[in-house]
Structure formats: C-alpha cells, structure tokens
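The complex appears here minus one protein chain, its other protein chains still in place.
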Amino acid sequence: MPFSYSIAVVALPLLMFLVLGLLDDRLGRRTAGVIGTVAMLVTTVLAYGVALTYFFGTGQGQIVDGIRQTVTVWNPAWLTFTEDLVVRMGIALDPIAAMMLVVITTVSLMVHLYSLGYMSNHEGEPEKGYQRYYAFLGLFTFSMLGLVVATNIFQVFIFFEMVGVSSYLLIGFYYTSPAAVHASKKAFIVTRLADLFFLLGILILSFYTGTFDFESLVGTGGAAARVAQGSAHGGTFMGISIMAWALTFIFIGGAGKSAMYPLHIWLPDAMEGPTPVSALIHAATMVVAGVYLVAKLFPLYVLEQGAMDVIAVVGAFTAFYAAAIACTQSDIKRALAFSTISQIAFMMTSLAVSSSDVALAVSPSDALIEIHGGRGLGYMASMFHLFTHAMFKALLFLCAGAIIHAVGSNENSAMHGLHKHMPITSIAFLIGCLAIAGIPPFAGFWSKDEILVACYAKGLGWGLWMTMVAGLTAFYMFRLYLLIFFWSDHKQHGHHAPADAHWTMTVPLIILAAISVVAGFVPAHDMVTWDGKPLHTQLDWTVAGSSVLVACLGIGLAWRLYYKENDAPERMKAAASGLWTAAYHRFYMDELYQFITHKVIFQCVSKPIAWFDRKVIDGTMNLMGTVTQYCAAMVRPLQSGKVQAYVLTYLIGALVLAAALIACVLI
Amino acid sequence: MELNVLMYLVPAIVMFGCGVYGFLTRKNMIAIMISLELMLNAVDINFVVFNRYLFPGQMEGMMFTLFAIAIAAAETALALAIIINVYRAVRNVDISEISKLKF
Partner (left out) sequence: MESVGNILVYCVVALVIIVCSVLTVTTRKILRSATYLLFTLFATAILYFQLDYPLLGAVQIAVYAGGIVVLFVFAILLTHKPGEDADALKTHRRVLGSVAALLTVALLGGALFTFAPLCGKALPADMADVSIENIGHFLLSTDKFGYLLPFEAISVLLLACIIGGVVIARRR
C-alpha cells in the first residue's frame, strides 16, 4: 500500500468532525454514530495498511541498509515567514509514528463502536449531543494522528494544543454537571501551563539550532551537530547548557500531557468525562503524547544527560506515587486513572534510563554516526509498553464503563460480586489485570519485563524500585478487580440485576482482550528502536522471574485481603490510618495546588495587581476623564446658544478695550 | 450759546446706551432688532457730527453714514426674514427658546 494513503488516514477523521459537527442535529443519532464508526473503520484499515507496509513492505524507502528510515510522505510549507523561518505541515512515518497509527486507530475504532451502546442513554434518558460526541471523537482522532505523524516540532505543538482542546471538550461533555466543567477547566489550565514551557522549549531549541524539522534535528548526523551548534551559540544559563534547558522545558510540556508529578492533578478529575473518552484519551493515546514527544527527540536527549536524569527521577517517583494512591481509591475510574499515571511514568523512566546506556556507548560528538547495536533497550521497551498499555488500559476502561453502565455508580462499594452477573466483562477485566500486572504470557509481561531490564542496566536501585512498583501495580489492580467482581455475593443491585451489556459494548471488550493476550508477541525489538536497527533481545530470566514473583505476591496479597468479605482491609486501614488517609487524598496535592493558587498567587500576587490595576491604572484614566469632563462642564455654558450672553461677553470685552485705549491716551 | 460737538453727542450716547440695554434685556427678537437699530443710529450720528465739526471740508463721515444706512437696511430685511422663518418653525419669537442651531 502506498504511503500516500496516510494522508487519508489523517484527513478522514477531520472530515468526520466537519460533517458530524456541521450537520449536528440534522443527522439522526444512530446515523451519526454509524457514520462515525464506519469512517473510523475505514481509517483503521488504511492505517493498518500503511503501518504494515512500513514495517514489512519494501520498495518505498522504509529500510536502507537494514536501518528503518523516516519516510516523509508529504511536507508542504504552511507558513513562510522568511526564507529561513518556514513552518511546515506534513506527514512523516517512522517506526514509532507507524506504531502510534495502529494504536490510535485501534483504540479509537473500539471506542467508536463501544460508544454506540454506551452513549445511547444517559441516566435513563436518550443522550443529548450524541452527534456532538462523535464529532469531538473525530476531532480528537484527527489531532492525535496529526501529532504522531508530524514532520516538525511546531506541528507537534499545534496538534498538542488541538488534542488538549478536544480533551477539554470531551471531559466537559456533560457540561451541565459542575464537576465536569471544573474538571475540564482544570485539565485545560494545567496542560496549558505545561504547554507554555513546551513552547518556550521549542523557541529556545529552534532559535539556537535554526530548525523545526525533526529530520534535521534528529536525523542521521543531525542531533550531535545541532546540539553542538545550539550549545556553542547558547552557551550556558545558570550553569546548565541552554540545550538542556530547552529539552527540560519540552519535557515539562510532555509531562503536563502525560500527567507526570506534579502536573498529574488534572488526570484523575478528567474521569468526569464519558468513560469511552477516558479510555481513548486519558488512558491510551493523548496521555502518552508526552512520552511520544520525548521519544521523538530522543537523540537530542541522549546528548543532554542532565535533562534525562530529571525525567528519570520524575518518572520513577511518579510511578510509585500514583501506584500508592491507586491502592486506596474507591472510585474505580480514578483508580484506573492513577494506574495510568503510574504506567506512563514507567514509560518515561524507561526512556530516560535507556539514554544513559546509549550515551555511555558512544562519545557525544559522534553519537549517531557510531551507531552501536544492542543499545537503547529502554527506548524500545518504552514504546512497546506504550503499545501494550494502550490496549489493556483501554480494555480496562471500557470494562469499567460497562460496569458503571450496569450499576450506575463509580464507587466500588456499589458493585461487589458482579462476576456471576457479568461474566464476559469479568473475564475481560481479568485479562486486563493480568496484562498490567505482568503475568506471562499476557502483553504487559513482555513490555514491562524489558523496562525492568533497562532499569537494572541503569542501576540496581532503579531496577528494584521499579520492580517494587510493578508489584504494587499487581496489588492495586487485583484489589480493584476483586472488589468489583467478588468480595460479597449478597450485594443488592437496585431493582434489576446488572448484566453484560449490548453487543456493541462487549465486542470491543473481546477484541481488546484478545489483543491484550497476544500483543506481547509482537516483535517490537525488530520494529521500534531509536536508531532504526533491530535489537537483539532475549528474556533475562532473573529479571523476569523476580518480576513475576513480585507480581504474584501482589496478587496473592490482594486475594487474601479482598476475595471474600472480611475485616482485614479495615484493620490494615486502621493500623496505617495516617498513611491511608494521605494516599486516599492523593497526598494532598490538590489541596497544595489550591493553597498555592488561592492563598499565595491570588492573595499575594493577583490581589495587589488587581488593586493596582483598578485603583492606579483605572484611577489615572478616570481622573483624566473626570478632569476633562469638569473642564468641559466649565467651558460649556459659554456656548449656550443664547445670543444675549454672547453679546454681553462681547460688550464687556469691548468696554475693557475702550477703557484701556482711553487710559493709554490720557497717560 | 453755541451748539458744540458735546451737545450733539450726548443724545447719541444716550441712544446707544438704550440700545445696549434693550439688546441685553428684551426677549422678543424683533425688539432686539429695534435695539440694534438704535445703536446703529447712534453711531451714524457720531460719524456725521464729527465730520461736520472737525473735518467740514471733507465728506467721509457722511458717506460712511450713507453706506451704514444701506447696510442696516439690508441687514434688517434679512434678519426679519430669518425671524419670520423661525417663527414659522417654532411659533415663537422668544430668543431664549432658540438656543439650538438645529430643531
């Protein structure tokens, strides 16, 4: 399949957005959904065709000398400011872009199909804005696809903003609910703050390197030269090279989207949106945009170890932090959201730790020229985990959606014992949990195992820490699973018993569950490597064995505590009540933000500025106005239109002049 | 007793003063025009008297008066035309009512 089909892959969702958005109510609800889903199916088929051609086809410049190349399909100038400053918009395929095409279209198709059933009614009423929902899904899919195929970093920024907007629109889809409105605002503001840094980073980077294009930034021979050029021009700032600053800023932009600590606070709240949206945007695709961004610029990061260390520390901390919180959450979507944060942090950490082995292997000056085979395992693992995680996390969210749909609540206290009512959902959820916990042969095992190998390669401490987090992951996922589907059989579920949902909802679950089982066997090490060369990996039995052991320990603990109704969890909670409460309240990060924004920024910065603005600036303006008005009021009576008043004035003047004249003559 | 400049000019001054008073106090526009005529007339007398007493060999003062009378006639005719037109518009010749250029 020619790569030019990738233009259609990107354009089709945009077309759907325009058609569904413009026709809106003129289309029937069912029609809009079916049109959107069919269009998405076509997009998916095309995207698979393009990706498979890229990975396995030949003859279109995909592989030269055994190295996978970046294929620029289409790259017209979009904004020509000056001869040197040209912003392009286009489509370029490289291994991770091709992989992301598959991920995005797969999850998006599943969500489109699933939403046909899920969104058909809302609290018993036919859902209003069904067409709007599908239009937004189209917009999001378009933006996300445009982001991953970007040819330059400016295009990435534009689509970064666009996915932010579609995320905002979809989180606030139930705009009559104040919680949804707040959540959408929060997501928008937090990510916007991060994007400010992203933009700063882009500006610094492109100012000192003179280009936006990925091809010239990170292409063969590009990165080292560009970094050298940037450092030579920019020098250092506060003892850190200007390129490190730029890359750190870009990472902050990515951290905002990918919900890294401390910019993670929007993601749990974003769960106010419809659950399929959470599956698509806040689990599988948009939130990994930050990881994707760092991966895209990976050759640059390799050369700035300082920036990579920041990412590694942030990632490792976030992974543990989010996992700890996930152990305490009672809202199943929020638990999944923290799990997502934790897993994305895994990817980030993996990327960051892998850079050191790449950098150690080669001296910075010829980092890309002397390509060293077998390095960059973390990069591959990160991208692989991105792929598998997208699948099983989308599966888990869609299962959660089905459960919420059946039960009508997000709290796991309202569920319990659903296994016998919803067997299909239960099994799908179990597969998702096994995948995320890293039990072979499910998808998560393979990718997580490689991440852990990369971490051990960085250092024993890193490896142990991440293994511990992996165990925690297994624990909280099974806690969630058991609390939903087991724990107690005697739970009353309203007037009608919950059951597996309509086929439009269960089919995506089955498909995604199947993918979650087999995705681990995708030969990622041949496909997505940072330098395009195949990586020769083999299972490290020590690491794999220990991680599986830890995962089983986590599962076992969860089983012991949550399989049957008992008071052990309560006793444990009481024993560590301080810790538990803190974790339940997400270690008070939201309160801290509230304090900083309301008490510090609003009180100490905004208020004085507002006062200055109102009193001094406005006051000056008002004073000028008042003075003018007053003077005008004084002058106005002179122009009364009363002829006699004019004459009197004239007469007085004439008399004074005459008197003066006479006086002059006399003297 | 001789009739001198002073004696001729005193009535002129009084007439001028009356014109000023009338112009400033009357509200009827026609009355104001009448006051204006008084003032003009007083000035005319001035011209003539000074011409006659100080420069008997010339006739500039007289000529000035002649022209002033002509101009006064023209001005009065025009002013009265305007007043009548205003009266048609507002049914009034009160000067205090007419303080706007457009109505």
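Each chain carries a letter (A and B) given by its place in the written order, and its residues are counted from 1.
Convention: a contact is a pair of C-beta atoms (placed from the backbone, for glycine too) under 8 Å apart; a residue touches a chain by one contact, two chains touch by 3 or more.
Note that the structure is predicted; figures quoted are calculated from it, not measured.
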Quiz prompt | Partner chains on view for the chain not depicted | solution = A, B
Quiz item: Residue-wise, where is chain B in contact with the chain that is not depicted?
Solution: 1-22, 24-28, 30-31, 33-35, 37-38, 41, 44-45, 48-49, 52-54, 56-60, 62-63, 65-67, 69-78, 80-85, 87-88, 93
Quiz item: Residue-wise, where is chain A in contact with the chain that is not depicted?
Solution: 648, 651-652, 655, 658-659, 662, 666
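Simple rule for what comes next: only the chains that are shown with their structure count from here on.
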Quiz item: In whole angstrom, how far does the Cα centroid of chain A sit from the Cα centroid of chain B?
Solution: 91
Exercise. Could you please specify the touching residues of chain B with respect to chain A in the complex?
Key: 20, 23-24, 32, 95-96, 98-101
Quiz item: How about chain A: which of its residues touch chain B in the complex?
Solution: 640-644, 647-648, 651
